[in-house]
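Report on the structure given below.
Taken from a larger complex, these chains appear in their original positions, while the remainder are omitted.
Chains: A, B, C and D, in written order; residue numbering restarts at 1 for each.
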Amino acid sequence: MSTAVDMPRFVRANQVEALPPPNLARGPIAWVRENLFSGPFNTILTLVVFYLLYVTVPPLVRYLIIDAVWTGSDRAACRADAGGSESGACWAFIWDKINYFIYGSYTISERWRVDVFFALLAIGVVWMLWLRAPRRDLGAVYFFWIFPIVSYVLLTGGDADFGVRFWIGFAIFGALVIALFAFFAALLKAAMRPALIMGGGIVAVIGITLALVDIDFGLPHVPTSLWGGILVTLLVATVGIVVSLPFGIVLALGRRSKLPIVRMASVIFIEFVRGVPLITVLIMANTMLPLFLPAEMTVDRLLRPLIGTALFAAAYMAEVVRGGLQAMPKGQYEGAMSLGLNYPQMMTLIILPQALRIVIPGIVNTFIGLFKDTSLVAIVGIFDLVKTIEASRIDPSWAAPTIGITGYAFAALFYFIFCFGMSRYSLGVERRLAAGQKR
Amino acid sequence: MIDVHKWYGEFHVLRDINLNVRRGERIVICGPSGSGKSTMIRCINRLEEHQKGRIIVDGTELLNDLKRIDEVRREVGMVFQHFNLFPHLTILENCTLAPIWVKKMPKKEAEEIAMHYLKRVKIPEQANKYPGQLSGGQQQRVAIARSLCMSPKIMLFDEPTSALDPEMVKEVLDTMVGLADEGMTMLCVTHEMGFARQVADRVIFMDYGQIVEMNTPDEFFKNPQHERTRLFLSQILH
Amino acid sequence: MQTVVSQTSPPRKSFLYDPKVRGIFYQVVLVAAVVYLFYMAATNAIENLQRAKIASGFGFLNNTAGFDISQSLIQFSAAGSTYGDAFIVGLLNTLIVSIIGIFFTTILGFTIGIARLSKNWMVAKVAMVYVEVLRNIPLLVQLLFWYIAVLGTLPQPRNSLEMGAGFYLNSRGLFMAKPIYGPNISVLVAALAIGLVGTFLYRRWAKKQQEQTGRQSPVGKVTLALILGLPILTWIVLALVGANPITFELPRKGTFNLTGGLQILPEFVALLLGLVTYTAAFIAEVVRAGILAVSKGQSEAAGSLGLTPGQTLRLVVIPQAMRVIIPPLTSQYLNLTKNSSLAVAIGYPDLVQVFMGTVLNQTGQAIEVVVITMGVYLTISLVTSFIMNVYNRRVAIVER
Amino acid sequence: QATLNSVKQKGFLTCGSNTGLAGFGQPDAQGNWTGLDVDFCRAIAAAIFDDPTKVRFIPLAAKDRFTALQSGEVDVLSRNSTMTMSRDTQLGLDFPAVTYFDGQGFMVRKKLGVASAKELNGASICTQQGTTTELNLADYFRANNLKYEVVAFATSDETFKAYDAGRCDAFTTDASGLYAERLRASAPDDHIVLPEIISKEPLGPAVRHGDNQWGDIVRWTHNAMLNAEELGVTKANADQMKTSENPEIKRLLGTEGKFGEAIGLTNDWAVRIIKHVGNYGEVFEKNVGEGSRLKIKRGQNAQWTKGGLQYGIPVR
């Protein structure tokens, strides 16, 4: 090989082909040495960790799996004094109560409705989260409009019985809205047709929603006091996300508005909500909401924490969305403006689609927080999963020392699977977004 | 532009700018960094608000009036240093967006026009790609096509080539020369003196927010009058 | 030059298109809506309260409470204390668990965060599993788990676990010796003061030494020796000469429970454990992100100047990472404080449990109680973020 | 708006009930409620609609029961709530009747060998926050100069579970509750109820202050059930008794006079109650009495004729 050492000039005659790297395939022993025992300090660390694992993992596995009681119909199975075994988790208890954990006290003959709700929810979630799903715009309509109505009807039984007077009132309201749009169109000398279509559209959407809620589909009514378990947990989370996302976007836009009062109002709301613990918001919704409403009006007990959590989540969501808006380069606004787009067009066509896309991880993380926080409704007496476990725990026919741990282990597992799944998802999106940025 | 002044807070960015651009005229603006070139050009389509003086574009005065601003923006196309394409839309969608939403043009027609201009800037085959998949020079040409789709009467360019790798500058300048040859009214902030020599009707040199010198390119380069201009040219032309 | 001016129509402003006018219009609508909402809420509330004959105002704070609280840092008894006192007890309990929690969670969080970046594969993976598990399970479930599943299985007082050195553990909590300060305690305090002053002086001397000769002194070790070692040494000496400044009251067995000594309620322990382990998972992520945020170029530059990896970490990486870490760290501290309100689920008498629970029920004065409680949390949050903003402004990387 | 009208308009009664207290108000896994308190609500529904199923039970925690009533969320609160002067006068409530005379007691583990509440010096005691129980407890220990450690929880479930798990030496609540909760202990026979009753706890339904007609309905529902027991009118014989010649029975069952219409109901209101739900004795026996799982003696809740305090006000 011609060397270039000390040569003032050198011209390569033939190209050196790419060679495989030397000794790339290192054995597992080399790997262990390099990654676990590369020095005295590391060796000690490794040993300490091994010891920690030794004292935690085997007992855990033994408790949760090997020594666990898998079958049985009452507490005898999980009590040593009654001939059972109490050295491990009592999964028989979970198995026995599983329907209660899923549906609460929902009328047994009507539980298929809950199953349909779960299925609809799954469809909606997959549609929204799967970035390459077809027609995601339709998905949004489904998730934020159709699905809530259908679920409402399905779960409660619908048939809200508004009565004729209500509908007359609504007709007047609708006419007023359309007239208002027409008036503004005339005032601004804008085209009349789109204004009428827009006004009519808004009225129609509200009307259809209300009509669907009003129609009697022949489903028996199931009062919300019977709902419980995973149904309620998922419901609170779903309502939270369905409400908080649009509301959060509005708040975020408000906070970035140039109008001082709009901005102030948004800031005050956001900072207030973020400054207090969720539990106080829930207690407030529970005890104060009725006080602030006219005497004849009562709010369903389940609805109160729903409102509380949704508002709470909206404030956090607003901050996430704001992050996305801030991350948008100024050039995007300017590009849109220089093409002559107006503010709503600029926001809906250019800024929000991009901003929301970058904050998908943030949104999912907020949702994870929201999902975990749903457990707090148990404190205000709503029978979510945690509360149903609490309630079953004191069932004397299952009274056994291991019941508590088993119940919470089950809850922990449930939440972990959901939250961990979502956090992996958001991580995946984050990576993909990062990769997209590069090129 | 008559006697335009502008302040950022306490800072006087534009001072006494008087400039009358005739239809079909091509003007190149140069000057050191921070001299207010971008600001001036951005005032013309009201991305920035001026505080004193009047700016009249094609007979419409720029005031606090949303309708007029919209009108002016429809007449004025702008190409930015960093392209500012919309990364979530394809090239074609980038080009058809404004015609569809602002001019209420049918989608088909808008696409035909867009394809026409994409051919004009020689990248019709990229129409269905996303901006992120294009090179800088291609992106800038898309940005030009996007502006052209609104059939503006005036085009503004703010350092359109300075974010590009040297190899790509030429593509973009060629496109711009082509446009100039067709008689488009153009205001262009650039330091590409070759371009200025080739197409400009007038060259303007700005410093400290003022127009220091304005002349035909020949005169400007050969015989700069103001001391500041001479200094600047000596730096630029090595 | 052809003038364009003559062609222009005179600038006639159309009122409706003026953005300022529109802005004012929108804001008026918003204000009207908000005012209307508040007005409705207020009138309804007043009407409802009158109908329900609930007294309003904050006078109830001076009424005798009549109930007891399991843990209070101030003197509190059913006989003489008022609802106002109960409020203070709750607030102090919230603060104490928050402060202690913040202390431990910081240590644990930094440890795990650094462990996640360890080159030791085992350590990094175990830290990762910790973070993933802990942060994906609701705090409430964790608290109940600690309280019921772990602490609930501790033995009854009669079979207390004796852990030596005056420590006992049973289902009533953790018991330990209570220090009783003797008259010589002042000596100990003086020793501590001397240690502090000495450290200060030594540090100044070390700096000067460096500036003059370039020699570096072992500042860390000396500091430790002065602040910890000196008082401990003094104590030992005093004890040896028989003038022990601190004696301990040990817990003794009583009828029902251990008496005397210092008792730490299981509710407190469970809450603290839950808050610390949960928040640490989040802090670990904050720390990791902060360290990763310092670009690789920084350590490369430091390396190419010849700084050792240790110096690089200490002089270049950590000072920059801290700026990134501190703001999210503060919000984790705030979260911990707010999350301490979950005490209500396990019966620890924090602000929410005592005030929004017991006091609200005994008095029925929902609005006042809710307003006060939320006000407290809000104040804590606002004060913290204010301090944070000041801090941020001061440490912000100076830019053009 | 008058509560009766709104109830009739809705077509059902909303009744605030306990979240779960055996014998008084407790739902099973299917949501069927049983207990003395919920039966009382059924009696009101029967009186209004002639149908005891037209009730919706709203489970309420101790801490939000009164707000729920005040805000109109429930029409009547029948949830083992103690009548006290301050609740009657300051919370905007009325307690039209006492359905159960109770008193606060203590439960301890047999193993401790404690025979009297006076021996509880230094014990830790589990109680529910925001109740009169919590206040009585403080009063009693102060009066007897005893020390104790209070551990308060938000719901009775949590309170009892904490006691059962060994967090406390003693558990205190109304005696009825002690018996009810003992059923749920992991080993009910390990616990005893101490003899001391440290307070008067007259438990009864509550309504909003100011709607006298509604208050009357609730008051007389209770009295009708008491009188029925006293007069020997039972669920089984209610219809036959209409033919009775006893003027007191006739007035009660509406064959004489217009007492039902006077409170806005039909004259056969009492028949409806007894036919559908039963008289006081029957309801007591079924839910909490010696035939039930709770095995509570009638004691103070016996008819006045049998040495108890339950004294039906005459229908006249």
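The criterion applied here is as follows: a contact is a pair of C-beta atoms (placed from the backbone, for glycine too) under 8 Å apart; a residue touches a chain by one contact, two chains touch by 3 or more.
For clarity, every value in this text was computed on a predicted model and none was experimentally measured.
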item: Labelled copy-number formula for the complete complex in this structure file; value: A x1, B x2, C x1, D x1
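We take it that only the chains that are shown with their structure count from here on.
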item: Chain of greatest Cα-centre distance to subunit C; value: B
item: Whole-Å gap separating subunit A and subunit D, where each centre is the average of the chain's CA atoms; value: 42
item: Gap in Å, rounded to a whole number, between the CA centres of subunit C and subunit A; value: 27
item: Subunit C and subunit D: spacing of chain centres that average the CA atoms, whole Å; value: 45
item: Touching two or more other chains - residue numbers and ranges from subunit A; value: 287, 290-291, 293, 295, 379, 390, 401, 404
item: Touching two or more other chains - residues of subunit B; value: 66
item: Subunit A-touching residues of subunit B, taken from the complex the two chains share; value: 42, 45, 47, 66, 70, 73-74, 76-78, 80, 82-88, 97-98, 101-102, 132-133, 146-147, 150
item: Residues of subunit A that touch subunit C when the two form their complex; value: 35-36, 38, 42, 45-46, 49-50, 52-53, 187-188, 258-262, 265, 271-272, 274-280, 283-284, 287-288, 290-295, 368, 372-376, 378-379, 386, 390, 401, 404-405, 408-409, 411-412, 415-416, 419-420, 423
item: Contact footprint of subunit A on subunit C as seen in their complex; value: 16, 23, 26-27, 30-31, 34, 40-41, 44-45, 47-49, 51, 118-123, 126, 132-133, 135-142, 144-145, 148-149, 152-153, 338-339, 341-342, 344-345, 352, 356, 360, 366-367, 370, 373-374, 377-378, 380-382
